[in-house]
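Input: one structure, supplied below.
Every protein chain except one is present and positioned as in the full complex.
Let's turn to chain A:
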């Protein structure tokens, strides 16, 4: 059964990518919300926010990138939910196709779609004056962290995608994830926050990931933040994967 795994995954990935190319609005709507937030924060609130750096868009972009991923994976859950609902998932599972390919194709599609959305957001940020002196290695590190983060959230999205009862249920789980960066160092330095909130903000995953990305963009020494960020991403990935596979096994018995 595993001998067809790569071939079948490629065929199914081709199918989902065709879905995306035929409804590019999923990429646009994924990117529109973070872009709107970026515009609002840079041009409306930005002047009043003191982050200690000259360019607020430089400060803001890492958090916006995480929000982009958080809103993008709602479509991952949606696509999987649609396959479950239409019965095509069962059709694939009753065929002599490598069974896990169906899931992996969705995961890889999510990765591709989110990377495209992220590229769109970075382009807009560049137009708004985002500049980074980061070298190739730093950019690769940024890409690596974002890919890990996307994979972790994608496996998280697989759970509602498989088990939701309605479309709304399948995508609603992403709202708290979109909100999480607001309670972190993404928009303002955590030092300005009151006690308990500050403790939460400083110890939640978004802060360490944002700090690591920011340090990479501004060529600061990344210090411990990158390891904490990686630990969060890998930890989240493993936990989400285990739960998603559990849900999947219960679905296909």
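Definition applied: a residue touches a chain if its C-beta (ideal position, glycine included) is under 8 Å from a C-beta of that chain, and two chains touch if they have at least 3 such contacts; residues count from 1.
Everything that follows uses one rule, which is that contacts and distances are computed from a predicted model.
S.K.: Pick, from "PucR family transcriptional regulator", "NADH-quinone oxidoreductase subunit M", "Glycosyl transferase family 8" or "Fumarate reductase iron-sulfur subunit", the protein name that UniProt gives for the chain of this complex that is not shown.
M.R.: The missing chain's protein name, per its UniProt entry, is "Glycosyl transferase family 8".
S.K.: Looking beyond the chains shown, say which of A:50, A:94 or A:220 touches the absent one.
M.R.: A:94
S.K.: Over the whole complex, note the residues of chain A touching the chain we left out.
M.R.: 1, 4, 7-8, 11-12, 15, 18-19, 22-23, 86-88, 90-97, 252-253
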